[in-house]
Each structure stands twice: as structure tokens, then as C-alpha cells.
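Please read through the structure below; I'll follow up with questions.
The complex appears here minus one protein chain, its other protein chains still in place.
Labels run A, B and C following the written order; every chain starts at residue 1.
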Amino acid sequence: MSLIEMRGISKSFGQNRVLSDVDFTLEPGEVHALLGENGAGKSTLMKILMGVYQPDAGTITLDGEEIIGRSVGEHLNQGIAMIFQELSLVPNGTVADNIFLGREPHGLGWRVDRRAMRREAARLIELYGFALSLKTEIGRLPFAQRQMVEILKAVARGARVLIMDEPTSSLTMHEEAALMGIIAELKSSGIGIVYISHRMAEIFAVSDRISLVKDGQLIGPMRPAETSVAHISGLMSRGVATVELARGNAARPGTPALEVRGLSTAGKLRDIGFSVAAGEVVGLAGLVGSGRSTLAKALFGLLPDRAGEVLVDGRAVPPGDPADAAKAGLALVPEDRRREGLVLDQGLAANISLPNLDRLRLGGGWPIFSRSAADALFGKFRTALAINARGPRQAAAELSGGNQQKVVFAKWLATSPRVLILDEPTSGVDVNAKAEMRALMRRTAAEGVGVLLISSELEELATTADRVLLMIDGRITREAEPGLHEAGLRAMLQDEVASSKRPVIA
Amino acid sequence: MNTQNSLALRLLRDHVTYVIFLAVTIFFAVVAPNFASFATAGAILRITAIVSVIAIGMTFVIISGEIDLSVGSVASFSGMILALLLDAGLPSWLGAILTLAMGAAIGAVNGLLVTRLKIPSFLVTLGMLSVFSGAALTVTNTMPVPIVENGINNVLWNGSLFTIAAPVWWTLLVVLLGYYLLHVSLFGRRVLAVGGNAVAASFSGINVNRTKIWAFVLSGSAAALAGMMLAARSTAGNPSLGAGLELDVIAAVIIGGTSLFGGYGTILGSVIGAIFIGIIGFGLLVMGFSTSVQEIIKGAIIILAVSVNRR
Amino acid sequence: MNTQNSLALRLLRDHVTYVIFLAVTIFFAVVAPNFASFATAGAILRITAIVSVIAIGMTFVIISGEIDLSVGSVASFSGMILALLLDAGLPSWLGAILTLAMGAAIGAVNGLLVTRLKIPSFLVTLGMLSVFSGAALTVTNTMPVPIVENGINNVLWNGSLFTIAAPVWWTLLVVLLGYYLLHVSLFGRRVLAVGGNAVAASFSGINVNRTKIWAFVLSGSAAALAGMMLAARSTAGNPSLGAGLELDVIAAVIIGGTSLFGGYGTILGSVIGAIFIGIIGFGLLVMGFSTSVQEIIKGAIIILAVSVNRR
Partner (left out) sequence: DNYSWPDNIPPAAKELMTPLPLTPTGQIVPGYPNGAPAASPDVLTFTPDQIDKLKAGHFTAGIVMHTMAAGWPLLQVQGITQTLKGFGIKVVAVTDAKFNPGTQISDLEEMIARKPSVIFSIPIDPKSESAAYKQASAAGIKLVFLDNVPVNMAPGKDYVSVTASDNEKNAYYAAKELAESMGGKGEVGIVTLVYDYYYSVAVRKVGALRAFKEYPGIKLDGIGTIASPDAAYSVATSMLTAHPKIQGIFAAWDTPAEQVVAAAKTLGRKINVTTNDIAPDSALFVARGEFYAVGSQRPFDQGVAEAKSAATALLDEKVPPYIEVPTLRVKKLNLLSALQSVTHQPPPQNVIAACAGQCF
């Protein structure tokens, strides 16, 4: 008898039928991978298993017992836990608070046992070797670190069923490795794991069975051995042939699109200098906490304490004001789409129009906002990026993670920037869309835009970037020679880290 | 709070507001003696003009994710200042402009304190409430200042044009202005974005602080205008004419469907909210309920009305 | 609003609050006649007891991301009810318990309306404010109801134990209770989580609605207790004794460092906030400022105090 059996699950949001009559099973001690395009319904299916949503139809059994509960709480008590794609952490709590959120150790009279909490949390962090400090508040942590906390939180529950919804979307090799360790350990102790990811390498590394969500149906399950990345992306795709990247050094001579000299911030960065030529894609590799996002923010004028020079097309960009940066032709796709990228409660057209307001004036002159222009703009990118959405008025919050990411991408492409800074642009984006977006980056570059690509997926850097810079703890220490492949990058990054005296994470 | 945020639901919600609003009105029209009359409509619009005008300014502040509790006392203070300026012999147009400017300035100060010093607007404007209600009492040592010059009294309140009273015209003017700023102009987009997600807004190159400051300037100016109208209504500036208005105003805005947490709201909603409150109070009095009983029913109706339209 | 959220900054912030608080006190102690005395300290604690008690209840509601505007009128109403119950000949302990239970029930109703019907708490409790201020006036047709039985007057207000006055003891009791609930017990963790991010909290198996309802129950009960204390103070239930308390209370809570958007706050902060406001008002009165001038200075000090401690 299976650990989990979901039978005939159907779910719609309003008119939008997401799942129709889906069956899904999970065996003890197995990793069942779940793939599918952005918006296919993976998270929804798992949120139903977690008790977040009630299915419109269907049954769920755990060890053969009906467990359709009304709340997450009931399902947690049943021994089901989940790493949420959008995380389940409270910003005002410390790392320790969050790891034990909802199940704090307590004594008489519901007295919270803080000491035990800290001890236990410390042990976990130690055990899995994540770079976290107990007392820091979640609200202050960048997404990657928060994702680590989310992992610990779920793992520490000691559940029998563990759902992992894109746990590594913004993690780098260290944490990825750590997670693989955790998974192996859990498997051996007979826990069933559902693993959702868009990183094919991971999928094939960990999973025992692979299923696909497509058009509300479940395809599979199949064994990794019996299939291949190509086969799967073939199954997933909407017929879009996976794009071949027009690589090859497109860098144009003359004044670089972006030039950085002696850039430093009090917090993190030290004396950073590099340049991105027009038409070139420059990759930035590093470990979590190495300062890549900090650099991106500093370039975009989001950090007041920036020192040094930033020139776009040879013209200096004043520090400390994103508005100036945007005017100068800089664009930033931030790493944390929910917090930094989107106004979740508002429509997609509204979101895309934000950095483009001045372009969307009615008939140029008066500061009148033209809705139709905004909708047109959205429509354009909806097709260009294959954004899976109902329409320009749909609230961003209702989009699937990957599609949200595309919207953020679109909103900055629309500004037709001179320099495009991408911080983990394809995190949580499905394989095909990923290929499309990488092609898009190349195309954007080909149009003479300088692209700075921050990515935790070395494979992405290897395939997409012309040059790759290595960032270690706030310094750009080295440049990888062109045409280097993933394995090479990984090796190089490893020995860079090893050779840097200072600890990787401050 | 506002979990249901899909635009669809929002549209429905607003519609329901209007439906309930109509229902209550019709109810009164049927049961309340000589309620259904042109005079009544005029009276209600006059009575709610003050709240409507301020509510429109407040809408911007609340959408931007802040709040302005100072409007009531700023209104009182503005009335006093206008009266004093005219008393000092200034031409009334000049006095009005100066008072309006002062209101805008007070708003700007609120905005600066909130954005630059990062003090919660609730505290800043609560402090200002105290400051200006005190100031209004102090300038003349609690004594009201008559406005003898009738020109301005007529323009602001007592006069009428095409049989429609001045205060109604002013409300209309402010509504149009507010509608343009919020729903038509780029500024409106910025306010909505800032209220929806300030971080994302600034990541999109929107100047969050400036946007909020302007929102406060609008509510300060609206309060000043309302204060002048109050003064004109009673042909004198009285230091406590506007006292307590802030609660009515915020209630109107929220009933109108604006989210207290910012990011969503409409001008029309706020005005309808104001008129709705006005109608309830008026209808209940006409039906012969005394203030105390009125309050009970009024409170109940407000809760009911909104509860229905949140479903 | 609250961009700076690190614990470090918060600690500093709170410290600064206390520093400023001390500074102002010392200032008054020096310049205000007979301010620096034991009697004064007692007097201030008594004056602020009411606000402190309610503020502690309110802290839970605000941390949970909601607000309760009904406390003032619930206090008035509770005072009336207590007086009426005793007038009807109930033993005072029973009357007190029943009144307290009623307060809790009112809180529960607020919470249910907010969570089940998804009405913004601002509106629900504004409606309730209106309902109960009206009800307080209506029950006796605006007539105050004397509490002749002195036992309860002494227990709640006029008596004293170890030379410390009853109201101070009650404040202390409520502080301890509140401190335990918020900072020691599981419930506190829940409230903080719900206020920090309701979705995340519910994803973590926390019952968001129940948590909020309990928060409202606490503030309702606190308001009822405060109302009984008010009644005991003037040995009569008076329908408008609690009017307008809500603003003072919320101000106290926010000055105490609680975020109006929920997720962070402390019991001690709220009490200190209440006492701080009390000291300012008291000090200025003792220095002989008229109410009007006093308001100006009070408002300014509040803004200043907070502005400094946000830097």
C-alpha cells in the first residue's frame, strides 16, 4: 500500500481549471519528482496534499486512511510537511523562531522553551552546514538564506511525507549538495519525498520516479532510466522546439555599455571593477552571500553607501537613486520577485507599466496614463515570453512562480535598457521557458544591450554568457576564460573559494 | 484583512456597496416622513460636503499606505486662519489662497516627517492633530472670529449656481480633480504602486518618498479647503469646528472600499462612503431617533453594509 | 513604514524611548513646581492606569495586524453595566465578573466579524464604537448611575495596599498577565507570527482566525476592566467617561514601539508609552499651561520623541 494516494483530484480557480482528475501516489522511502511548465499546477496539487487548498473533487489517503482535512494544521499533524515555493516564514521572527514556527517546544502553561529552541536550531544548522546565524531576523535575509531556513523548518518536523517545492531555486552548489545529503538520509529512514524542481540535473540525480503535470493531467510516472531531459522537455513543451543559443562573442568595440570602477559598499563590496561591452552577456558566478545581489543593487542605485564610479555608455550614473539609474538606461531584474519585483495584489499590465510610466503617456504630452498602451505592452511580452496568464488585469499574486518571474523580466525588457542586470532571472522557470529566456538574453544582447547575468546555475552561465566573472565574498577575484563548461566553472569556483582566506559568509 | 484581492471580486464588491447604498436610501425614502424630496437631497449633499472633500484627499494618503489623523484640526485651524486674514483686511481671494497654501504646507510637513524621519504616519499626524487643535484654540485664546465679508461666505457655502448650492459645486470640483489625479494621471499609478508594494515600487525607479509627500499635500489642502467651507458655513472661524472629523472621513474612505493597508481604492467609493454615512445619520434623525439611539443603529448598519459587500 | 527591523535597531530604539522618557521626566522634575515627589509619581500612575490597562489589551490586537477602536465606548458601557448590576442588588464580585465576561464577549464578536466576514477591523470596531457609545447613553437615557456600595469602589480604585493605590495594583496585574501571554507563552508566538505574515503563519499550521479572535477578546476584557475602574473612580457609571480613550490608547501602544502594521510590539513599551503621554500632560498642567497650549506642546513632544528614536 502506498504512503500517499491522491485519487481523481480536480481543482479550479474561478474559470481557470488547473487540475482535472489527477492521480498521484508516493511510496515510502522514494523521491517522486514532479515536473511541468510554469503554471501547470504542481504547487497547487501539492498545496492540496498539504491542506492549503481543498480539492473540488477527489480523495487523499495516507497509509490508506482518508485525510482530507480542513487546514494545514491537520495535515501537519498527519505527518505531512512542505517546503513552500513562496516560503512560509514570518519576517519578524529570527531564524530559530521560524524553524520552530507553529510547533515551539514548550513546558507548563504553554511556556515557550526558548533555550531548547535555540539549542535544537543550532544543532540543525550545524548538522546540515547551512550558513545561517540563529539570531538574525528573516526579514533581513536575502532569499537564498530564507530558502535554507525554509528547508530546515520542514525537515526538522520529522514528517513522514515531505514535499519540496523548488527548494533550490536560488541556492548554489554548496547548499544543493547539502540538500542532496538530507534527501538521501530521509529516504533511508523511509520518508516519502515529493520533489518539484526545474533543474533537470537535480531531478535526474535524486528522483526514483518522475511525473509530469500538463494541461491539468498527470503524465507518468516513469523511471529516470527510461527517460531523458530531451524526452521530458519534449513532453512538457507547447510544441516550441527548444531554442539553440546563438553563442559566440557578440561584444561590440567602442565604449562599453557598462563600466564599473572601484565600486565598494560599507556593507559588502570591495573595489570592484569590470566592464560589459554592448552586445555582450557577462556572467557573474559566486556562492550565496558572495555579494552578487549586493553588487546588482549597488549598480542600480539601491544602496546609499555606494562608492566608486558606474558609467553607462561612458556617462556616469549618480549613486543612490534607482530613478536616475533607470533613466541612465540601467535595468534590474531582482532576485526576490515577490518582495522586490511585483506589486502582488495588482494587475499584470499595471506591474509591467511601473518602470515605463513615462513611455505610457497618452499621446506623449500630458501626464495621462494610457491603459490601452499598457495592455498592449503586456500583450506583446505575454506572447514573447509565453506568460501563462488570464489577461492584463489578473493579479500578479495569482500567477505561478515561474510566470511571475517572466512578468518581472518583461517589465524591464520593456524599458529597452542599455544595460540589463539579471539577478537569478530563470530561478523557478521551467526548462523550455528557461531556454526561451536564455535565447531572449542573447537576442537582447545581440540588439546591442550589455547584459550582466547573475546566476546560481553554473550550467546557465556556461551556456549563456560570453565571459564569466567569479565573485568571492564581495570581490571579483577572477575571470573564467570563454567557452568554459559547467564542470570547469564548478571546479574553478571551488578552488577560488578554497584559496580565499576569509570565511565565505560573513 | 483583505485576502480576497482579485480584481473581479473587487468590482463586485464595489457594485454591492452601491446596491446596499441604494437600498438604504430607498428604505428611508419610503418610511421617513418627507425624506424623498429635492430639498432633502440638497441638504444631505451639503451636510456631507465637508467629509467628502477631506475624504478625497485622505484617499490618496490611505492608498499610499499611510494615514492622516490631522485633517480635523487642520480644518479648524484653516477656518481660524482664513477668518483672521480677512479680519486683518486681506482681499478674500488672497486669504483663501494663503490658507490653502498653508494647508498644503502642513501636509508637506507631515509627509516629510513620515518619509524622512521614518515615523509612523499614525503618530506624526496624531501629534499634528494635537498641535493644530491646540493652535486653533490659542491663536485667539478660544474665541471665534466672525467673517463679516459675505462674498466669500457665499462663494464657499451660502451661495448657489443653477439652483445647486456652492458646497455641492466644490465637492464636484474636488471629485473631478481627485478622479483625474488618481485614475487618469501617472501620479495615480505611482500612489497605487507605492501603497501596493513600496519596495517593488522603488525597485521600479519610483520615488516612494516624493509620492507619499504629495499624497499628504493633497490631504492637507483638502482639509484646508474643507476648513474654509466650515468657516463660511458658520460665517466665522471656530477653533473646534473640525474636531473629530478624521474618524468620519477615514470611515467614509474605508466604506468606499479603499484598503486601510494601501494599494487599492477609488475616489468615487470614498465620496459614496461619505454620502452613505450622511444618509444614515440624516434618515435616522428624520425618522425621529435621538442621537444616542441613532449611534447604535448607525454603527450596526455600517457593519452590516460592509459585511455584506465583503462576502 | 518600518523599514528598519533588526532586533539590534529595535533594542536601541526602545532604549532611546526610555532615555527620552527619562529626559522629559527629569526636565519636569526640575522646572515644574512640586513635580519631583512620591505623590506625583503615584498621581501619574493613577491618571495613566486606565490607558495603560486598555493599551495592554490593544497591544495584542495591533500586533496581530488589526485594530480595536471600540475600547473607549466599551469602557463607558461596561461602567454603566457594572453600576446597573450593582444597583439591581447583585453582589459586587458577581457584577464585576459578569461585566468582565461581557467585555470579553464583545471582543469575541469583534474578532468573529473581522475574521469570518473579512470586514476590516477598522470598520467593525468603528461601528462597535458607535453602537456601544449609543448603548451606554440609551440604557439609562443618558443618566449616570451611582455606585453607592463602597467596597468595589475601593477595590477597583479608591483603596490602597502597602501604600500603593488600587489602580496601580491593577495595572501591575494586567502588565504581568500581558507580559506572560505575549512574551512567555505560546499564544504570544502565535500573535507575533500572525501579525508578521498571516499566510506564512497559516502555512505553518497556526489558526490565524482563532489567534486574532483571542486578541480581540483580550482587548475587550481590558476595556471592560478599565471601564469598571473608571466607574469606581467617579463612584458612578457615566455614559461618556470612556469617550475618545481609543486614540490615547493607540498612541500609547505605537509610541511604545508596536508596529501599526502588526508583527512587532512589547507590553512594557505600551505601558511606558501610556505613562509617557501621562507625564507630558501632567507636567505641562502642573507647569500651568492652559489645555490649548498644552496640546500644542504635547503634540510636538510626541513627534520629537518618536522622531529621535527612529533615527
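What we mean here is this: contacts are C-beta pairs under 8 Å (C-beta built on N, C-alpha and C of every residue); 3 or more make two chains touch, one makes a residue touch a chain.
In this text, all values refer to a predicted model and were calculated from it rather than measured experimentally.
Undergrad: Among the chains you can see, which ones touch the chain that has been omitted?
TA: B, C
Undergrad: In the whole complex, not just what's shown, which of B:Ser160, B:Ser234 or B:Ser307 touches the removed chain?
TA: The one listed residue touching the chain not shown is B:Ser234.
Undergrad: Looking at the full complex, which residue from C:Val53, C:Ile67, C:Ile152 or C:Ala165 touches the chain that isn't shown here?
TA: Of these options, the touching residue for the absent chain is C:Ala165.
Undergrad: Among C:Asn209, C:Ser234 or C:Ser307, which residue is in touch with the absent chain?
TA: Considering the complete complex, C:Ser234 is the one touching the chain left out.
Undergrad: For chain C, enumerate the residues touching the unshown chain of the complex.
TA: With respect to the unshown chain, the touching residues of chain C are 32-35, 37, 39-40, 42-43, 46-47, 137, 141-146, 148, 157-158, 165, 167, 233-236, 238-241, 243-244, 278, 281-282, 285-288, 290-292.
Undergrad: Touching the hidden chain in the full complex, which residues of chain B are there? Just list them.
TA: Residues 33-34, 39-40, 43, 46-47, 137, 141-144, 146, 153, 158, 230-231, 233-245, 281-282, 285-286, 288-292 of chain B touch the chain absent from view.
Convention: only the chains that are shown with their structure count from here on.
Undergrad: Please work out the Cα centroid separation of chain A and chain C, and write it as a whole number of Å.
TA: Chain centroid spacing, chain A to chain C, equals 44 Å.
Undergrad: How far is the middle of chain B from the middle of chain C, if each middle is the mean of its Cα atoms, in Å?
TA: Going by mean C-alpha positions, chain B sits 28 Å from chain C.
Undergrad: Could you pull out which chain A residues touch chain B in their complex?
TA: These residues of chain A touch chain B: 14, 300, 302, 321-323, 325-327, 332, 334, 339-347, 350, 353-355, 357-358, 360-361, 367-369, 393-395, 397-398, 411.
Undergrad: Name, in rising order, each residue of chain B that touches chain C in their complex.
TA: 1-4, 65-66, 69, 113, 117-124, 126-135, 137-138, 141-142, 239, 247, 250-251, 254-255, 259-261, 291-300, 302-303, 306-307, 310-311
Undergrad: So in the complex, which bits of chain C are touching chain A?
TA: Chain C residues touching chain A: 5-7, 184-189, 192-193, 195-197, 199-207, 263-264.
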